[in-house]
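Only a single protein chain was left out; the remaining protein chains are all shown in position.
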Amino acid sequence: MSIIYVIDIAGTFAFAISGALVAIRKKFDVFGVLIIAFVTAVGGGMTRDVLINAHPINWIGDINYIWIILTAVVVTFLFRSKIAPLRKTMFLFDTIGISVFTLIGVQKGLSFDLHPFVALVMGMSSAVMGGVIRDVLTNEIPLIFHREIYASACLAGGMVYLLLHPLNINEDLLFVISASIIVVIRTIAVQYKLELPRIKKDVFGK
Amino acid sequence: MSIIYVIDIAGTFAFAISGALVAIRKKFDVFGVLIIAFVTAVGGGMTRDVLINAHPINWIGDINYIWIILTAVVVTFLFRSKIAPLRKTMFLFDTIGISVFTLIGVQKGLSFDLHPFVALVMGMSSAVMGGVIRDVLTNEIPLIFHREIYASACLAGGMVYLLLHPLNINEDLLFVISASIIVVIRTIAVQYKLELPRIKKDVFGK
Partner (left out) sequence: MSIIYVIDIAGTFAFAISGALVAIRKKFDVFGVLIIAFVTAVGGGMTRDVLINAHPINWIGDINYIWIILTAVVVTFLFRSKIAPLRKTMFLFDTIGISVFTLIGVQKGLSFDLHPFVALVMGMSSAVMGGVIRDVLTNEIPLIFHREIYASACLAGGMVYLLLHPLNINEDLLFVISASIIVVIRTIAVQYKLELPRIKKDVFGK
């Protein structure tokens, strides 16, 4: 579990930086940047924990989240001109982040005896709701609704976890396998600009 | 209670379709359509349950919600060119949906020993919050704030329920009476384009 905790913290750090960069771009003040970094980083787990009644919720039960986010915001302000161009590094962090968040969410859902499909929804909420809240607060249509393969990668990884779970594979190994699937799918999707299908010509004549 | 459950499921189905149609119109991808359908359908009951601490919340405690929503999304994709023009049918479904959601909310509020007015707010939340979340996520001002009589119909039906409740009328009968009032008020309002009053000339010179 300790390796997973480390990756969880790394994912939180990456999400906080990505939130801070968005807020800086929107010309928010220091405080606005801090709030957006915060909700981006912990919004997913917070949503999950409120919905499944898992109190204390993520960042209330573990003060490290607040420290990590404060650190990420300071780092972003100090090194923003260096961080922003690091698209590939940021993409890697972010992708590892969603893969870990997804599986932590699925595991937590199962540990609360939820139906596997509900656990799957909890995994995806953990991964995507931070970004959704960030986008709602910055008055954007959430990226996840019209961007590249993202939530679907989480879905695939979560389903693999659920399918292999009854086989009594070592828990950490299963975690790593499923997380890798998310990372691989998303990386390939972005590399080849794959997108989910959508209805191009709509039924309303618009 | 079983008839009410059937209508609840029908209302959930109708709400999911209406959410899916909005998301398709906004050119969301398959996943975005699924999420919008989901929050539109269960967002009201979910908000109510989180606020009154009724765990497991609606769709976590009953896996049927997820099946119904998945079905509704598939149906919408397959038959969208046939569904979209069915404005009257959709309107009927939607109206039955809000009437049932309102009264289920009020009943649940009362069963949690809430003040009748708080139960009324819970009824209205159940009916309108799904649409509000849908509109927030699609970056629109929630329709309910500036459209035809909608929440007020729910309010009226909920109040009738609360007023008649102490009379020991048969619970199912009372449910049907109050729900009918919501359906009738909304139908008349839409038929005659009735709107709630609003301040036309504002006090800010704009």
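Observations on the structure shown:
Going in written order, the chains are labelled A and B, and every chain counts its residues from 1.
Definition applied: a residue touches a chain if its C-beta (ideal position, glycine included) is under 8 Å from a C-beta of that chain, and two chains touch if they have at least 3 such contacts.
As the structure is a prediction and not an experimental result, all values here were calculated from the model.
Contact with the chain not shown here comes from a single listed residue; of B:I144, B:L162 or B:I185, that residue is B:I144. Of the candidate positions B:N53, B:N168 or B:Q191, contact with the hidden chain is made by B:N53.
Along subunit B, the points of touch with the absent chain fall at residues 50-53, 114-115, 117-118, 121, 132, 136, 139-142, 144-147, 150-152, 155, 195-200, 202-204, 206.
Subunit A meets the missing chain through residues 23-33, 35-36, 46, 50, 53, 55-57, 59-60, 63, 66, 77, 80-81, 84-85, 136-139.
The working rule: only the chains that are shown with their structure count from here on.
Note on chain placement: the centre of subunit A and the centre of subunit B lie 30 Å apart, centres being C-alpha means.
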